[in-house]
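Please read the structure below before turning to the comments.
Missing here is one protein chain; the remaining ones are kept as they sit in the complex.
Order as written gives the chain letters A and B; numbering starts at 1 within each chain.
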Amino acid sequence: MIRSLPRSRAYDRSFVVFVVLYFVFLFAPLLVTCVLAFNDSDFPSLPWRGFTLDWFLADGPKRVGIFEDPDNLRAIWVSFQTAIWVSASCVVVGVCAAFLFEQENFRGKNFLYFLMLAPLVIPGVILGISILLGATTAGIYFEDHWNLDIELFRPSFWLVVVGQFSFITTFVTLVVSARLRKFDRSLEEAALNLGATRLQVIWHITLRYLRTSIIGSGAVAFLMSFENFNTTLFLVGSQPTLPINLYLQVRDGSTPVINSVSFLLIVGTSLLALGNLYLDRKE
Amino acid sequence: MRRGGLFWLFLTPVLVWLFLLIVLPHLDLLILSFRADGAWSLENYGTFFTEPIYWLTFVRTAAYSVITTFLTLVVSLPVAFFITKLSRPGVRGFLMVLLLLPFWVSELVRVYGWMILLRESGVLNYFLLQLGLLEKPVEMLYNDATMIMGLVYTSMLFMVVPLVSVMEGLDDSLVEAAYDLGASKACIWRTIIIPHCKPGITSGSIVVFMLVLGNYLTPNLMGGKNSLWFTEQIYNQFIASFNWNQGAAFGFMLLVLSSLIIWLGLKITGQRLGEVAS
Partner (left out) sequence: MQPDLVVSHLVKDFGTFRAVDDVSFPVPKGSFFSILGPSGCGKTTLLRMIAGFEEQTGGTIEISGRDMRGVTPDKRPVNLVFQHLALFPMMDVAENIAFGLKRRKVSSAEIRRRTEEILERVDLPGYGAKRINQLSGGQKQRVAIARCLVLEPSLLLLDEPLGALDLKLREQMKVELKKLQAKIGTTFIYITHDQSEALVMSDTVAVMNRGRFEQVGTPQELYGDPHTPFVAGFVGDSNRWEGEVVEMDGETVLVRTDEDLVFRARRKADAGKGPATLFLRPEAMLIEPVDASGLNTFPVTVRAILFDGANSRLLTATPSGHELLVALPQNRAFDHIRPGADITLGWHPQSGIAFGRGEGRP
C-alpha cells in the first residue's frame, strides 16, 4: 500500500509504469519542440534531415534564424521590459500588502483581504476585458472633461503592464505573507527595545528576513508576466509581447523559428526556475 | 489606536491597486453589459438566451470544464500518491522538480509542442507510419478529445501540487493501522486517503476549474474551428464584432459562473477562500 507496508511486485510495477507514462506525457511536447529546433528542414516535423543552427543564426534570404529576426527579437525585448516593470511594481505593492494584512489591524480588513484574493478566481480573459473597458471609459472621460489624450488608457505597452500587475500582485502578496507569518515578532520588539525606529526595524530586520521570499516571488512574477497570454491579449497595442507574437505565428502556420524561440524560452525559464528552487532549498 | 505613518504607507498602494484595477473595471464591465445603443437595456443578456449558439457554447464550456477537472483529478491522484508515499525519500525531491519544471514554460510553447506532435504531418503520425501502424496520416488535432487532453495537460500542476502537500500531511501510521485492522486497498483509499485529502482536492479542483473555464489558448489552438469555447465568443465580440457591450455581458456571465462554482465548491466542503489560496 505505502512504502512501509509489504507490497506485491505487480502493485509497485503498475505504479512505476503509470508514473513513467505520466512523465513522458509531461515532457513529450517540450522535448519534441526542442529537438525540432535543430532539424535541417523547412518545417517543424520529422523526418530528421540533419543537425543545423540555421533556425538560430541564419540571416536569410531563405531561412531567417531567431537572432536575425527583428520581429521576434523586438517581441522578446518588449516582453522583457514588461516583465521588469511588472515584477518590480508587484514586489513593491505586494510587500506593502503583506505588511498590511499580516501586521496591521483596521476596519474592513477582511473585505480588503477578500478583494486581494479576487484576482485568483477571476479568469484572466475577464480581467483583460474589464481593464480594457475600464481604461477606455477613463480615457473617454478625461478626453471629454479635460481634453486630455492619455496613452495609458488605450491598448499599449503600459496598459499591458497595468493589467498584468493587477493580478500578479496577488501572488506576490500571498508568498510574502506566508513568509511574514512565520516571522517571530519578538525580534522586532527586541530591535525596538534596543532603540531602533519602526522604519529602521522594518528595513534592517523584517525586510532582511523576507529577502529570499521577495526575490523568489519577484522571479515568479517575472515569469508570469513574461508568459502571460490571456490578460495581455486584450490590452496589447502596437508592441506585441512574445506570447502574443508567437500566437499569431502559430495560428498562421509554423516555421522552425517558433521552435528555436521556444527552445530559448524553455532553457531560460528552466534556469530561472531552478535558480529559484535552489534559493528555496537554501532556506 | 493611533496609526503610524507606516500604516498609510502600506494602505495607500494597496487601496489604489484594488479599487482602480479590480473594483472599478469590474463595475464598468457590469454597467456596460446593461447598456446598448447609449441606453440602459437588457438586450445583451436577451441575445445570450435567444441565440442558441451562445448559451449552448456556454453550457458546453461549463460541462467540459467539469469533465476536465475530474479527469485531471483522476490523473493526478496516483502521481501525488506515488511521490509522497511510494517513492524513495531521496528520489522525492527530484521528482517534484521534474514535475514542476514544465509548468514554468509558457502555455503557448506547451500547446505548440502538442500541435507539432499531433497534427497530420506531426511527429506521432510520422512514427506510426514508420511502424506500419497507420497507412495514411490522421489528423489528431482539432477535436474535442484532444482539446480536453490539452486542457488536462495545462492544468495538471495545479492539481498535483495541492494533492502532494495534503498527502505529505497524511500520517503513514493511519494507513498502516487501517491495513492492520483488515482494510483492503480500495477501502483504505475510500475511508482514509480520500477523506484526508479532501481539502487538497477541493482547492485543486477549484483552481483547475477556473483555469480551464477561462482558458483561451488551448481550445483555440487545439480545438480548432469547432472548439466553441466561451472565451472565444468573448474574444470575437471584442475584437471581431467590436460589440463591447455584448462582450461585457458574456464576460460577466462567465465571471458569475466561475464565482458560483467556486462558491459551491467551498460551501460543500466547508472551506474558506483564504485557506484554499494558501
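Methods note: contacts are C-beta pairs under 8 Å (C-beta built on N, C-alpha and C of every residue); 3 or more make two chains touch, one makes a residue touch a chain.
Everything numeric in this text was worked out from a predicted model, so none of it was measured.
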Among B:S173, B:N226 or B:S241, the residue in touch with the chain that has been omitted: B:S173
Residue among B:G38, B:G132 or B:G182 that touches the chain left out of view: B:G182
Residues belonging to subunit B that touch the chain removed from view: 171, 173-174, 176-184, 187, 191-192, 195-196
Sites on subunit A contacted by the missing partner chain, in the whole complex: 4-6
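The criterion applied here is as follows: only the chains that are shown with their structure count from here on.
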Distance between chain centroids, defined by C-alpha means - subunit A, subunit B (Å): 17
Contact footprint of subunit B on subunit A as seen in their complex: 1-5, 12, 15-16, 18-19, 22-23, 25-33, 36, 43-47, 92-93, 96-97, 99-100, 104-106, 112-127, 129-137, 162, 165-166, 169, 174, 178, 198-199, 202, 223, 226-227, 229-230, 233-234, 243, 246-247, 250-251, 254, 258-259, 262, 265-266, 269-270, 272-274, 277
Subunit A-touching residues of subunit B, taken from the complex the two chains share: 1, 3-4, 6-7, 9-11, 13-15, 17-18, 21-26, 28-29, 32, 75, 78-79, 82, 85-88, 95, 97-102, 104-117, 121-123, 126-127, 153, 156, 172, 175-176, 179, 185, 188, 206-207, 210-211, 213-217, 220-221, 231, 234-235, 238-239, 244, 247-248, 251, 254-255, 258-259, 262, 273-274, 277-278
